[in-house]
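Working notes for the structure below.
Here the complex is missing one protein chain, while the rest keep their positions.
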């Protein structure tokens, strides 16, 4: 994310500095969180992938908790409703072990069952490939049997798209990521568009929003094709189209992604992530 | 059990007194327990029903542990491998809570799954009705919809007969109990005899032995009809037939149930159940 | 987090006649008796209940004529014998009974927990349990082996009522480290659509957060939580208090006739305005404290 200024804890932006792209999308996501929502946040890896999968989602849910959704909660890793007011300062195991939470079910099946019985409202997903119908691939690039790039597998991403009503995809805009058709459908989004998802036997749902560093996208209700919802401040339509290897639905008029409010920026910078652990890169 | 002298702790029989019927059948069952066996023992109710369902089985497994099956174990109530050297002295809840054991799985499904994957070797079952093919009824006497006597239901008795290789039925001999056909098949024994059990889809197994206060019975291998295996000392064939409402298989020569050895009696009386808690009535 | 701490009456207000309720507890442990007395007091009737090893809660509902249908693995009084009121009602044909074995009932709760309409078992092949209930137990073939299996229908209910040890105002319920187990309550709660929990004691959320692995019912699953000390009386809460032998004996004695049981319910449920009045009626906390068991050094309740 080239223009996302990387700042250290020492020079965290004051409340008057303009919003970074991470802050911008965090505020957009926060507004999608409703009071009472249970959000599934994955455990992520490191670097930028951590920011996308963990940092932005946790910051957004915490922001929503503080502003309009006090009873919104997350299931993070093994922790149901971890205390988002004290996110661990590092990723070492013992920091996770000591993170206080409402519950830490001993059997991972508890979380799987909650997914399958549709107990979650929102989830966050990154992927190596996203196609125009919002199908995701985190399994393999190229031929599945002898792939060009073997990725991590599946985790619970198929469950997210099968069972969570409002999945939010969080990825950076890139032609290699946004492909016409994913090489391997790990998570079934809107499948082949139209009613194909329901015809495959899945319940209504599928990806709801695609949050990127350049634009926010959603899906056209009938065709289920990816559609541009808003462009981030200073980003042109051409820049966005250039970073997609398929043609999305382009509305006649596209609004600009609303900037975070001063209050939102202040909470993110001063209260939620003062050490820039979550929105570091 | 009329001739089973009820003794208080104060006058527990000395090692030279003749064996009671409870002691006799306990020794018979103990010899059925093999080293390494895992036995399912139910939680029972009170009085004579407790002796049959809990007292005799626990004493028998402990006796087997001390003599020839040191690694035999029981799953009792919620406890996997409770310490049989210190059986609680009463049936109050806190005595169960404090009974030490190797494991006490928090989810009752753990025990159900162990049954279904055939992790048990032996189990003990009492019933209100037992028929000539060893089917059991603990659900209802008379019409299921408007029964003459509503009993407790099912518990895990269907599982015992479906999944445990060597179930042992422990009941007192009584015409009302040993019926031609049970009013309700709670637990499928040898069903209608012959190969009917396997034809219904059940795996080989079903009741192995029927231990009563008058005789030991088993099942004829081909017909699966109940068969007299031995008569307790002093009991005549007529007495036994008189207490069955069907004609069992009667071999030409029927041995006498072997008496407990002096060592067995001594262990039961002096070490395992010195206060006559398990074999009280 | 959302505060869910309410009064017993408010928690149970949505439970109306005709509801299907799953009831927690096993044998003489953690029957949600205070909640059941409250339902009886309000005259809720025509209930379908789903239970594990049921004792007092189900028997009192039967005595009150509030049970239309029963689905479970056992109803009795454990070491006290058969359940007199349930037995009388079933024998009179007043309660529609569907029996299930333990793996079958576990499969039913698990199916609801997993968002599935059924789960497979092979326990009840050839049994009258299946024969009498084709509506909820259906034969089918294994898609891999072709072997005979049975599909048991998910145990879906309108409300789930359990009694737990300690919890916080957000509905997070924890168990002691050393306890009896046989814990169907987590399974029943996970299967529930609207879960109402009574607990012995409300403790600060700060205490809950320190040991999240002891939370067996997360607040996220819970609609309402109520503090009801001795809420399982006259049965026990393991690690906290024992069953009340004298009270249970009296209950059973009076339950030898329908009229006696009705008089018992008049006295201990219908004429009692609240759980605190019930506590006063049975002798007050000083009498109940005598049922307390010694705390285990490992526990923190």
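We just call them A, B and C in the order they show up, numbering each chain from 1.
As a convention for this text, a residue touches a chain if its C-beta (ideal position, glycine included) is under 8 Å from a C-beta of that chain, and two chains touch if they have at least 3 such contacts.
What you see is a predicted model, and the numbers here were worked out from it, not measured in a lab.
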Chains shown that the absent chain touches, full complex: A, B, C
Per the touch definition above, residue among A:46, A:85, A:256 or A:275 touching the missing chain: A:46
Full-complex contact with the absent chain, from A:17, A:67 or A:202: A:202
Residue among A:112, A:241, A:259 or A:281 touching the omitted chain: A:112
Which residue of B:103, B:149, B:237 or B:250 touches the chain not shown here: B:103
Among A:91, A:249 or A:281, residue touching the chain not depicted: A:91
Residues in chain A touching the chain absent from view: 43-46, 50, 77-78, 91-94, 96-98, 104-109, 111-113, 115-116, 139-140, 144-159, 162-163, 184-188, 191, 196-197, 200-202
Residues of chain B in contact with the chain not shown: 36, 38, 70-71, 73, 79-81, 83, 100-106, 110, 113, 116-119, 163
Residues of chain C (touch criterion as defined above) contacting the omitted chain: 103, 115-120, 122, 138, 140, 142-145, 147, 149, 151, 153, 177-179, 181, 210-214, 298, 300
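One rule holds in what follows: only the chains that are shown with their structure count from here on.
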Count of contact steps on the shortest path from chain A to chain B: 2
Taking each chain's C-alpha mean as its centre, the one farthest from chain A: B
Most central chain, Cα average position: C
Cα-centroid distance, chain A relative to chain B, in whole angstrom: 59
Geometric centre distance via CA averages, chain C-chain A, whole Å: 40
Touching two or more other chains - residue numbers and ranges from chain C: 110
Touching two or more other chains - residue numbers and ranges from chain A: none
